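The complex appears here without one of its protein chains, the remainder shown in place.
A and B label the chains in the order they appear, each numbered from 1.
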Amino acid sequence: MNDETQVIPVDLDRLQSRALLVGIAGLAACAIAAVSNHQQFLRSYLAGFLFWLAIAVGCLALLMLYHLVGGSWGFVIQRILEAGSRTLPLLALLLVPILFGLRVLYIWARPEDVAANTILQHKNIYLNIPFFLARMVLYFGLWVALAMLYNRWSRQHDGSGDGSWIDRAERLAAPGLIIYAVTISFAAVDLIMSLEPVWFSTAFGLMVICGQGVATFSFVIIMLSLASGRKPLAGFVTEQHFHDLGNLLLAFVMLWTYIAFAQFLIIWAGNLPDEISWYVTRLSGGWRIWALALLIFHFVVPFFLLLMRDIKKKAPRIVGVAGLLLVAHWAEMVWLVEPSFPPDRFHIHWMDVAAPIGIGGIWISLFVSQLKKRALLPLRHPKLAGVWEPAEET
Amino acid sequence: MSRNDNQERRGRPPEPVSVEVLAPGHTFATVTDKISSIVLTRRTPLYWLVGLGFALLLVMVLLTAITYLMGMGVGIYGVKIPVGWGFDIVNFVWWIGIGHAGTLISAILLLLRQQWRTSINRFAEAMTLFAVACAGMFPLLHMGRPWLFYWLLPYPNSMQVWPQFRSPLVWDVFAVSTYGTVSLIFWYVGLMPDVATLRDKAQSKTAKVIYGIMALGWRGSSRHWHRYETAYLLLAGLATPLVVSVHTVVSFDFTIGLPAGWHTTIFPPYFVAGAIYSGFAMVLTLAIPIRAFYGLEDFITHKHLENSAKILLATGLIVTYGYAMEAFMAWYSGDKFEWYMTSWRATGGYRLQYWLLILCNVVSVQFLWFKRLRRNVPFLFVISFIINLGMWMERYVIVVTSLSRDFVPSAWRPYSATIWDYATLIGTIGFFFVCFFLFLRLLPMIAIFEMRELVAKAEGGKR
Partner (left out) sequence: MEKDPLLYGVLAEFDGEHELLEAGRRAYQHGYRHMDAYSPMPIQGMSAVIGFPKTRLPLVVLIGGLAGCFGGFLMQYWISVIDYPLNIGGRPLNSWPAFIPVTFEMTILCAALAAALGMLALNGLPRPHHPLFNAPSFAGVTRNKFFLCIEATDPKFERDQVRRFLLSLNPREVTDVEQ
């Protein structure tokens, strides 16, 4: 590290155990509340699950993106991304409460509602419980398989230093990203869009993908800063790495805003009942203020902050922006999920906060334990020589 | 002296890349002389004259079509209610899409610090400019009274009316004119130092004066370079969101309206991807013959062609995603008009065009998964042609099918273009090539000073 002030000292071991405690406490509190308010628990739990799913799958996607296009930005975070992708089995496990609550969450899963609604009958071929379960198995199967392959190749490369493992990783990257884009688009339809099964939007999958990019880059920037005091990252991570990651974060913030606004403008201008009703609930009463806050903290503030070079280069500052964006991403998940349920007016529950913290505690604990398992840089990577070059730092 | 000796002498570590984007052995002087000689000293090649002559013939066709239009009105085109938008809009979207690759190459690749942009950015920017000029003609001609185009702009007038800012067509006016202006600025700023080179190397007095005026007195001062680089970078940063916004606004022309097959939220990103797709296809269509005719294989290397092919593949896949998502949502929405339009496109009166577009845009690009084919120059040339055709077909299918099958079945009418539609399209292709041939002859088609920067990086700057 060039600059001493950049080091945020943190004890990863303590983080791991504390996170686990917080996670168990949060989920236990939610579980107790779930007895009396089952539906609210599932809503809050779904939003929290989506938040952490975004980061875990996002880690896998960025890992593949790095193998596809290369660059020193990805080299320093490769191990963070790999550790993140190894948490995908945990997310498959965490999906189980949702699967047991499908009838509570999704109107299309309730036969009596389907019988009364012709649109739901039309969609029944796609939106039915067996097919939904099959799709979930398929998505998670593909993600876990991709994550396992990448992690195995990386470990084998660490052991032997044989470059052919990297070649494999690079060859799979493009097909892997296609698999990611398609599965996550349909997962977004299944898990989020079908909460209000009348509504539809073709850009929704892309919006979710861009949101995942924002969340994952934010998370990675924070983790890189936390881990940068440790060997071998210490003395290796430079301002330039944070600068590059900050630029990529900025790009995804802009992309998310672009897709989200284009979708809104098209639906707003069309003003068709099936489409606009989704926005009407989300833009009235307290949700209007919530949406405005999303605009400000998911776009305006981080956009202007990330334009400034001084902020992107100094770890504590960019970590602040990344933290803000993570909160904003949580707010987006709540905004996507909660207004789908009655009452129509603004409503927020303490579990909306507790559930993501609960899931997050357990998730982070697993993440840190995975991160500690391997060296923080792939030391045998041939690119290491190239990245050490001062020439690339221009 | 080999490159390694040179680097040792300079005491600098070897730089990455460079090797593949510039053939070894070049110096500041040789890149300058080789590129500027095309403009200044080499004899005008015969194929240039033949090409220009042929393109001028096509411009004659354009002028004839426009003259006839002025006399007769837009009735000479195939547009009839309900298909009020025909070739004009298809061609407009097609041309403006082609322009987008130029901005992408010069702006986005600059921001991403991709060295391979250097030798193709100049002519790609020129391509943008000429494509926007061609695109701009169509909405104006389609108005029937192009001389009243200024009614589109907000200015105080005796009729006491203003443009309607809720209409995407007004957004289009702003988007396209901003795009044209910023592309011109970006291109000209990039040209300034090179025009100064031409000024200093020109032998004839006339050339010296003309290039001298155009160079604005550029003298390579370090303070000037400093501001120049800042300005160029800022322009790149501005052009990048601009290029996205332009095709987004073009897509709003369709999505803000309600016809089935138009009103769908994925249009903005997939139009942008499609624009880059067709634009890179055009870059290859132009770059491959140019590098062969002018012997520029040292500067436009296999690396450039292969990277362009990779971008074709990536954007082609995004476009495919768009088609697939559109079809799925047409079914998922449960909207019978949407689903009818989707199935009618594939099976109805325009199925030939539809399957041609799928063949060109979705199927053919899959060959680019293979490195051997990405490095096969004649194959790339053919495939770039196919994609140009496919992207034109895509716009044709979008515009014509949705309009000819509106919500009222009694109003359904098929569309077919007239000879004047074809004449105008072919004429603009001629106009594009006339501009392009003149550009090749009169201005440096490769950014010389950026090549010198590459030389400095690659060779340590021996002269």
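The rule we apply is simple: a contact is a pair of C-beta atoms (placed from the backbone, for glycine too) under 8 Å apart; a residue touches a chain by one contact, two chains touch by 3 or more.
Here the structure is a predicted model, which is why all the values come from computation and not from measurement.
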Out of B:Arg113, B:Arg145 or B:Arg227, which residue would touch the omitted chain in the full complex? B:Arg227
Options B:Leu49, B:Met70, B:Leu112 or B:Leu216, residue touching the unrepresented chain: B:Leu216
Identified contact with the non-displayed chain, of B:Thr181, B:Ser343 or B:Gln366: B:Thr181
Which listed residue (B:Trp116, B:Phe252, B:Phe337 or B:Phe367) would be found touching the missing chain in the intact complex? B:Phe252
Kindly state which of the options B:Val74, B:Val170, B:Val382 or B:Ala417 is in contact with the chain not pictured. B:Val170
Using the document's contact rule, name the residues of chain B that touch the chain not shown here. 10, 27-29, 32-33, 154, 160-166, 168, 170-171, 174-175, 178, 181-182, 185-186, 188-189, 193, 196-197, 199-201, 212-213, 216-231, 234-235, 238-239, 241-242, 245, 248-249, 252, 449-450, 452-453, 456, 461, 463
For chain A, the residues touching the chain missing from this view: 261, 264-265, 268-269, 271, 394
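Convention: only the chains that are shown with their structure count from here on.
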Determine the centre-to-centre distance between chain A and chain B, using the mean Cα coordinates as centres, and give it in whole Å. 35
State the interface residues of chain B toward chain A in the complex, per the touch definition above. 13, 15-16, 166, 241, 244, 248, 252, 255-256, 258, 263-269, 317, 321-322, 325-326, 329, 332-335
What does chain A use to touch chain B in their complex? 118-119, 122-123, 126, 178, 181-182, 185, 189, 198, 200-206, 254, 258-259, 262-263, 265-267, 269-270, 272, 274, 386, 389-392
